[in-house]
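Coming up: chain A.
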Amino acid sequence: EPLKLEVFHWWTSGGEAAAVQEFAKEFNAAGGQWVDTAIGGSGSTARPIGINRIIGGDPPGAMQFNTGTQIDELAAQGLLRNLDDVAAKEGWKEALPPAFYEAIVRDGHVMAAPVNNHGQNWLWYNKALLEKNGIAEPTTWDEFFAAADKLKAAGVIPVAVGGQPWQLNLMFNSILLGEGGKDLYMKVYKDLDPAAVTSPEFKKVAETFGKLRDYSDPGNANRDWNVATGMVISGKAGFQFMGDWAKGEFVLANQVAGKDFGCILGPGEKNFVMGGDVFIFPKLKDEQGTKAQDLLATVFMSKDAQVKFNAKKGSVPVRLDVDNSKLDACAQIGVEVLKDPAKQIPATDILASQDIVQSLQDVVGEYWATPTMTADEFVGKWNDTVAQAK
Partner candidate 1 sequence: MKTRRRMNVATYVALFPAFIVVVFAYLGTMLWTVQISFTESKLLPTFAFAGTRQYERLFATSRWSISLENMVIFGIGLIAVCLVLGFLLAAALDQKIRFENTFRTIFLYPYAMSFIVTGLAWQWILNPTLGLQQYVRNLGWTDFQFDWIIRNDRAIYVVIIAGVWQASGLIMALMLSGLRGIDQELWKAAKIDGIPTWRVYVNIIIPMLRPTIITSVVLLSLAVVRVYDLVLALTGGGPGISTDVPAKFILDYLFGRANIGLATAASSILLVIVLVIITPWLYYEYFRPKRERR
Partner candidate 2 sequence: MATVSIRDLEIDFGTIKVLKTLNLEIGEGEFIVLLGPSGCGKSTLLNAVAGLLDVTAGQIWIGGKNVTWEEPKDRGIGMVFQSYALYPRMSVRGNLSFGLKMARTPHEEIEKRVAKASKILQIEPLLDRKPAELSGGQRQRVAIGRALVRDVDVFLFDEPLSNLDAKLRTELRVEIKRLHHELGSTMIYVTHDQIEALTLADRIAVMNGGVIQQLASPKEIYRRPVNRFVAGFVGSPSMNFVDGTLKMDADGAGFVLSDGTRLSLAGYEFAGTPKDGQAATLGIRPEQVDLVKTSDDATVLPIKLTMLEPMGADSLVWGHVSGTQFSVRIDGEDHVATPATVDAFFSPSQSSIFDKASGARL
């Protein structure tokens, strides 16, 4: 009899579903039976539904979360299984980047299985467009703005922006890391240090971010990210700051990484912002279910499944010890950077609570949409928000 387990996630689009399919295949092959429950929309639509089910006593067997602080309370309330045995057996601690391992451990126990590693601070660009305008891949912010000016002069929108707060925040974080550097990033998000925010470096980052308004088009308000990517693909725009999921759009348009489109971790300091997803396993009453959970956790972290899943998902495997030769040019860049533990930067979700992270998104969004707002006001708001939410 197969070990039946309901898996709850919000991967509903074509590419995502194909990736999930890989896990399901592996799980079924290993003697499980994958029961799929997908609720589309962002995690904020699906997550409360799943949490309600856990509270209501009808939990799914496994449920997706973003890697980070989201699972704190569920773990603290004792609603989740601890996976210490599986993790020990499979050697998760050794295989994972340290930040990721920390992100799944609560009170010394492993509480979740990570599945992927999404680079969030990519800068994508249209290669043909840059070549046509005689622009080389920018490595510094100055080069970037020079390139942008050239594009603007050529009648092209330099940066495709999706004006939704979460997208703007990704862009802001890219600048923070590239221009402000890793230390500032960590101080601002991890330590929530007000002094770091009031520093001139941070202000500079804010100004740079603000400057980008002039390099985007007026239609950016509430634009979906994939629409923005489409602008890069079609050559309407030159650059886009976006996570590595944007690759899927390029691929769909039959573009090849490194050939038709380029990817930069930066500009400025090269870091890899690691975000991703984990699965938690709510405590189940039946024996079979628990066994199935063990099996699924094992499958999630198996090298084989990791490679297959992440190839389709566009992310890189969470395990650092897998064969990455099949990954595309961009992912290769990522893997390369990841080799240096110093460049493994945890995403904001891992560093701070949802409340803080998303409230800060509001601040970034408001700043972006209000050109009259000065960088100082922005800094003040940032610190106020952090102080209230802390």
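Here is the rule we go by: a contact is a pair of C-beta atoms (placed from the backbone, for glycine too) under 8 Å apart; a residue touches a chain by one contact, two chains touch by 3 or more; residues count from 1.
With respect to how the candidates were assembled, all candidates are chains of the complex that A comes from, given by their letters.
Because the structure is predicted, anything quoted here is derived from the model rather than measured.
> Given the candidates 1 or 2, which is the one that touches chain A in this complex?
Only one candidate touches chain A in this complex, namely 1.
> What residues of chain A sit close enough to touch candidate 1 in their complex?
Listed in rising order, the residues are 42-45, 47-48, 51, 55, 70, 72-74, 77, 163-165, 217-223, 353-355, 358-359, 362, 365-370, 381, 384-385, 388-389.
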